[in-house]
Structure formats: structure tokens, C-alpha cells
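Missing here: one protein chain of the complex. Every other protein chain is in place.
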Amino acid sequence: MNVIEATGRWVRFRVEEAGRAGRFLEEAALAFGSVRSWLPNATLQMRRLGVDSLPIGLLIAVFTGIVLALLASYSFTGAVPLYFVGTLVEKTITLELAPVLTGLALAGRVGANIAAELGTMRVTEQVDALETLAYDPDSYLVVPRVVAGTIMFPLIVGVAMIVGLGAGWLASIGLLHLSSDEFLKGARMFFSTFDVEYGLVKAGSFGFAVTLIGCYKGLRARGGAEGVGNAATQAVVYSAVMILVLDAFWAMTWLHGRS
Amino acid sequence: MKRGNDFVVGLVVIGSVVAIVLFALWLSQASLGSKQRNVVARFTDVGNAKVGNSVVIRGVQAGRIQSIELEPTGWVLVKMSLDPDIKLPSNPVVVLSESSMFGEWQATIMERAAAPDDADVQQQLAQSGAVGRGSALPGARLPDIAQLTAVAGRIAGDMSRVADRFQVAFDDRAANELRQSIRNFADLSAELERTVRTQSQGLSQLSSDVHKTVGTINATAVAVQRTADRVDSSTSKGQIHQIMDNVGQASDDIKATSHDLRNASHSLMATQQQLTSVLTHADSVLGKIDRGQGSLGLMVNDPTLYQNGDALLSQMRELVAEIRAHPRQYLSVKIF
Partner (left out) sequence: MIKWVDVYKAFGEKKVLDGFTLDVHEGEAVVIIGYSGAGKSVAIKHVVGLLEPDRGTVEVDDNDVPTLPRKELYELRAHIGYVFQFAALFDSMTIGDNVAMGLRKRGEMSESDIAHRVAEALELVDLPDVQHQYPAELSGGMRKRVGIARAVALRPKYILYDEPTTGLDPVTSAVIDELMIRMREKLGVTSVVITHDMRSAYRVGSRIAMLYDGRVRQVGTVEEIQHTKDPIVRQFIEGRATLEGDAASLAAPGPAFESGATARGGGAE
């Protein structure tokens, strides 16, 4: 009997949670309409969530590029000509590693930042205070962050692609004694602008998900410091999972079936 | 404070958008600003050529295929953009061919006189050149190997059908058909060799192993054809012993061929075994004929003998079918 009740309660909580998330999404979408109330804050958030995240994104890209070049040359030993190092670095960086690795790093940085900030505002009643001053927290707090994330993630990832390929290129020249022309030949052989588009759209969806989850978890924080801590943790975990789910989603719906 | 943010964000957004666009264009080798020279060529068929494939002049990359359009008149127009300072050869033609074993194609612009000396290619060039002098360059496409193996499969089927006649009688008509089939096979292998030669003229990537193998197959086919001629005449004259010698020699050639093939495709164990068993059968059939009184009557009357002959042919057919189905496994042994 207890098992059945527990199951029922669990299902009820899940359904309630889903309903709340759906309502949150709906209200955020509605708030998107009042451009005047979120636009002034968007640049601040683009600075804080985007521009300030560039260094970590680029650092990751540099190391990924170098490691990929070395891994490729190790795996190809003898059997495959070395200029395919360029191909492998180009494909993996633009299609997968730049968006996903950067996305995961930013899920930590941006997701936790948003959840902690909004969580603190929630538990210290600053969110309520906003409401009593006739500000809509959705358009004042949520939309600028989500817009900033959706715009800035692809830009960071795009720059990370360039830097990652550059790092792989330099590593190939410096460590693998591959000529610059050979690396470029490999990189160009199978390059298509679709690779970049795919990576950027994916990054945009990650930015959207990470910021939205951060806002949702932050605004739902309860209690004191512990509640804020929980909100930040959950935001990071959910964001990371969501990034992997979206990654698989794009691969299945968009990549799959293209020749 | 706020203005500072706007400035930094604007700078980063504009900077990264520009960088990303330039990056993509640079990697895809699209050229910005500089004027491109367009060249159009007309084809009956463009094979596997795609937009973006390289355009090559004397082995040097000179541009890319920009568009491929189907004309209402039934021709295919291929537009190529070339670097502006490149000089076309005099009396130019465009030949489409495979550039790598991945199925990647390229367009080669060459002098009319340097075009492959292949009847089909020459015919294509003549036809498309006749349509619109001046408006578009004449174009032709080299056949790819998969097509040839398809023909080989059909001929092998013919041979097998001929072999069924063994069961009834090995008469003049049967011998004639056999001879015809073998001659077809010889023609085919000669064509195969020629194709490979024409392909490899422009494409150094094609392995010389394949070339050599095809040459040996060709020699074998000639020998087999010689043998068949003798078979034909032996029905009246009975010079079976001599035939057997020739067949034995042909079998050696086939063996050598198979050796080459084995060297070429050492990874394909199953194929080897199939070949070996084919050759074993060939050997035993020839041995039996040799040990017999050199009479065709014995061959016709001994059921095992014709069954073996039948099995031999059907196995060859299977092999050819297999090659046809997976041409790359056999012919692209050294891809890189």
C-alpha cells in the first residue's frame, strides 16, 4: 500500500513540477514580448554571461585542439596519411567538441551564476520587492539572461572553433612535423559550412537551455543559503544533462539522414 | 558603466561574427571580392560530380564546380569558377573523373588532343562539342569501374548459360557460343584495362596494383580465347592435346593473376578461398581432360566432368558478381 502511495505521490510531484516548468516557460515567452523592459538589461547580461565567459571557452578550445591533433596522429599511425589529422580536428571541433565542451563549462559558470544570483534575490525577497515596484521578474530578470545566453553561446563557441582549429594546426606543425599545407588540405577536404552552422545552432540551444534552467532553479529557491546552494547545484546538473540530451536530439533530427 | 558594457558587448559580438564568417569562408575556400572567371562545359552525364568538387588543370587545382544544371535539351551544364589569372589550354575540353576512391570527383580541363584515347570519351567530346560551339566547352566523363564490373557480371551469366549446354551436347553451336562468350570476356577485360589506363593518366591515386592485375586478367583472357578457338576447331579435327596444353597455360596465368589479386587484397581472406577453390576446380577439370583420351566424346559423356565445368563457371560468375557488388573492396586496395 505504501509503495502504491509513494508511487502516486512521486507521479503527482513530477506532474506538478512539469506543470510549473511549463507555466514558467509560458510566462517567460509572454515577457519576451515587452522588449522595452528587458532590452536595457540584456547588454549587461551579455557582458556578464557572454563576454566574461570567453576566456574559459577559449582555454578549453586551445587544449582540445592540441589534444585532438595528438590523438589523431596516434590513432592514424602508419595506416592513414597524417593530413587526415586536419580533417579529424576540423570535424570534431566544429561539430561536437567546441559546442559541447564549451557548453558544459558554461553550464557550470553561467548556470550556477544565474541560479545563485536569482536564488539569493528570491530568498532575500528582492524578487518580491521587484514585483511590488511593478516590475515583472520574468521580463526584468529571466528574459535578458535567456536572450544573452542564446546570443552569446554561439559566439563563444564560434570563436572556440577558430581557436581550437588554430591550436590543432599549430600543434600539428610544432609537434607532429606536419606541414601547414598538409593540415589545411585535410581540414578543407571534407569541410562544409554546414559543420559551422550545425555547431552554432547547437550552441544556441545550449545557451537557451542553460540560462532558462538557471533562472527557473534560481527563482524557485527556498530557504536560506542552503536553498541557494541547492538551486545552483541543480541548475548545473540539469543544464549538463540537458546539453547532452539536446546534443543527441540535434544529431538524430538534423545530422542523421544527411549524406 | 552602462555605456561601457554596450561598447564591450558590441565589440565582441561584431568581432566574433566577422571572425566566424571569415573562418567558414576561408575553410570552404570561397573567394571574396576577387573576381572569378566562369567556365561552362556541357555533358551528357556528370556521373558523381557535385557542386564544390575541384577543377584541375595539368594536375593543379584551379577552381571549383559552382553549379550543375539540367538543361531542357537534355544536356547537363557544369559551371566552374576559376581563379582569374589562370590561362586555359588551347582548344580545351573538360573531363570528369574520380579523384579518389571515396567517390570524390574532379573536373580536369585539358587540351582536346590530350583527352583519353577512348572511343566512348572521344564520342562524348565530339557530340557535346558539336552542339554549341563557343557557348560551352565540350565535356566527357570517364566510366567508373563499377560499371565495367556490371558488364563482366552479365557476360559471366552468358558463359554460365553456355555451360548448361554441356549437359546436352558439346556441339558446334555450343562451342561457338562459348567462343563468343569468351571473346566478350576478353573484350571486357581489355576494356577494363583501357579504362584503368585512361583513368590513371589523370589520377595517380589509382593503384598500380589494380592496373597490373587487370593487365594479367587481360592476358589470361587472350589465352582463354586462343584456347576457345582451338576448342572450336577441334570439334572437327580433334587436336585436343594441344588445347589442353594451352588451357593448362591459361590456368597458370589465372593462378598468377590470383596471386596478384591476393597480393593486392590481402585483407580479404574469403575472396582468396573462393579464388583458390575456383583454381582447384579448373586444375582438376583440365587434369581429367588431359588424362582422358583427348576426346570430346568423353567430356560430353562424363557427367562429373561437365558438372565440374559448370561449377567452375558459376563460381567465376559469383566472383565477378561479388566484385561488382563491392568494387571498392577489390579495386581500391590501397586507398591512401
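We call the chains A and B, going by the order they appear; numbering starts again at 1 in every chain.
Throughout what follows, a residue touches a chain if its C-beta (ideal position, glycine included) is under 8 Å from a C-beta of that chain, and two chains touch if they have at least 3 such contacts.
Just so you know, these numbers come straight off a predicted model, no measurement behind them.
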Please provide the labels of all shown chains that the missing chain touches.
A
Among A:A129, A:L175 or A:A225, contact with the omitted chain is made only by A:A129
Residue numbers in chain A that touch the chain omitted from display
121, 124-126, 128-136
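Methods note: only the chains that are shown with their structure count from here on.
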Counting only Cα atoms for the centres, state how far chain A is from chain B in Å.
49
Contacting residues of chain A [partner chain B, same complex]:
40, 43-44, 46-47, 50-51, 54, 79-81, 90, 151, 155-156, 158-159, 161-162, 165, 187-188, 191-193, 196, 200
Looking at the complex, which residues from chain B come into contact with chain A?
2, 5-6, 8-9, 12-13, 16-17, 19-20, 23-24, 27-29, 52, 336
